[in-house]
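On to chain A.
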Amino acid sequence: MHFDPFIIPFNIGLYFILIYVVGRSIIWFRNLSRPDKLRLQRGFFGMAFGQSLKEIFLESLIHRKILKTNLRLGYMHMSLAFGWFLLILFGTIEADIFGSHHLNPPHMAIFFRFFNPDHGKTAFENGYAFLMDLVLAFILSGLILAIIKRFSSKSVGMKKTTRLKHLDKIALASLWLIFPSRLLAESLTSGAYGTGSFLTGTLGAWFNSFLPAKQAAYPFWWLYSLSLGTFFVLLPLTRYMHIPTELFLIFMRNSGIRTGDKAGTYSEVEVHSCSSCGICIDACQMSFSAGINNIQSAYLLKAIRKDEDTSGIVFNCLMCGRCDVKCPVGIELTSIRMIQRRAAGAGNGIHNIWHGYLRTNPVPVTAKQPASKPSYDFLPARKPEKADILYFAGCMTHLTPSIKNSMVKILDASGMKWSFMDEDGGVCCGRPLMLAGNDREARELINFNSRLIWKSGAHTLVTSCPICYKVFRESYYLDVEVLHHTQFIKQLIEDETVKMNYLNKRVTYHSPCELGRNSGVYDEPKEVLRHVADLEKTGYDDGNSLCCGGSLANLRLQSPDKHKIASFAAAALSAPAPDYIATACPLCKKTISAETKIRVADIAEIVAESIVKPVANGMKKQRIPNPIETSKV
Partner candidate 1 sequence: MENEGKKRVWSEYQKEIADDHFFYVRSCIRQSFFPGSEQFFLDFMRNGLGKDVFENPSHTTCTGIGYHGDIVPIETIMTVVARHFALMKESGYKNIAISCVTSFGIYTEILETWKHFPEQLERTREFLFKATGREFDVPENMAHTSDIIYKFRDEIASRAKYRLINHQTGEPLKVVEHIGCHYSKMFPKHGVGGAEFPRVLSGMAEAWGGEIIDYPERRHCCGFGFRQYLVQANRGYSVSNTAKKFASMEPYKPDFILTNCPGCNMFMDKWQYTIREMEGVTFGPSGDSIPVLTYEELAGLVLGYNPWNLGLQYHMVQSEPLLRKMGVEFDPEDKYKTKDGVQMPIPRNLINC
Partner candidate 2 sequence: MNRFGYSLSKARVIDYDANNHAVAEYIAEKEPSFRLCIACGGCAATCTTGNFTEFSLREINILIHRGENRKPGSDIRKCMLCGKCILVCPRGVNTRNVVITAREAFKKFGINAL
């Protein structure tokens, strides 16, 4: 007897979801751009395949990244995913070894105990049953954690948990029912036949002592099959779709496909790969410092999936990148947000093309027509002076003259031929416009500045502002080396162009988001600091560093909330009681110094104060006094 009506729901669900996922993958594949298709094909049949399998094992089953961030939450995810995987794997092997046939249909593995109720009498069989019980116990322990998390998220070490919609609740209920119903079904069957191991056997024997176990088992097998079937059928309608989608995402990523600047299949797959685990919420300073809990990446992706207006969410973000670094699925959250910012009001953002089970045509993209389109035709033609090094202070640095003056001192000390590009006030670098989604308009400013830069003949562009640094490096097409001043200073130290006194001060370092996480410059500033002072750790270093809250990326954050974020960051930086808090960004300096009594200084200031004298002695100072001449068009 290899059939019983109760297996029908399970089989319907299983074959439905298998076919559905394959179908969806085909559609996704077809929607890929041509280069991405080639990448994926090459990746699927190359080295990347092994890489993907490894990643699937480590991340989708073991949940390594979550484990690293949060042990309890990781265990919960691992026990459910990896445990279930083991249950299926061992079940299939069990059916294969102990069943009447080899290569059984899946239900034989899932409902093995029902079809082989007296299995487990021999020692070997008993040992295998013990293994199966162990895996089931492993899953159930995770399930208990999940249930507790739903009602009290703090128990798994989470501060916040995502909110659910209706279908998600039904799917969740069916998911929760799967393993308890299996436990009860197997226990009752085992009880009736005197089989089973420490879990099912013991529980079954106890049930059998007061229940007609054999009769009682049958409804639970039905329940087990029904919950599985329901879960599979509902899966595409719920957030649990992230499970199969993530597999696809991993293959794509390992094939070298990236989010890019525009909405596409990859970003759409990313949106569906989010499990709403909530790690991004916990990482978000707007959540833990300012108590704003509706704008985090998980909510953004959910809103995109639900085709809601995301404009309220996308612009209310510091773009500090903390969630990006921590996302266990590796979704490029900041890039997705940037796509939505560029698309705000124009409709060419990421859309959910899946409605119900079916694919719908994406909303036709209307050409973006910005309101009162920005226009910078008033910018005067400028003629730069020739120089080897061009220094661009940036708008914000003009509000922190001590940084500017320090850089002038350092550049003078370097003995190099340098020119101050924006001494009398320059044109904005364009990044703030880009952060507001106005890339095309930013291009006008970029072109203006680019012209000044290449006309100067400089081989190096040094800037004091990480915001400028990022845009100079990524969005300008410059034939010059772009350096943040901390990098430049580090070079000066290495070349022994300048020498510095050791200051005998303890400092903590605030890594600016735009310089650290968003541009990958972590080490140079710290090395410069170590050269002149004692650098203390804060517990928020490198990738985990905090945002000061002053970020220009957030267009919506109100001043009181900004202060809350800044004050948290300032407190963390002040905790080791340093002599100075060092930073490398004028905006961070201004924001943090408002919240602490400890002196906040830019690295340039600290260096300028400790400079001994220029090594290139006798060299004539070559600073050009009036570097930029203004001539009206």
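Picked so that all candidates are chains of the complex that A comes from, given by their letters.
Methods note: a residue touches a chain if its C-beta (ideal position, glycine included) is under 8 Å from a C-beta of that chain, and two chains touch if they have at least 3 such contacts; residues count from 1.
The structure presented is a predicted model; accordingly, all values stated were derived computationally and were not measured.
Note on chain A: across the options 1 or 2, its touching candidate in this complex is 2.
Chain contact summary for the complex, chain A toward candidate 2: residues 315, 345, 369-376, 378-380, 395-396, 398-399, 424-428, 430, 432-433, 436, 438, 445, 550, 552, 555-560, 587, 590.
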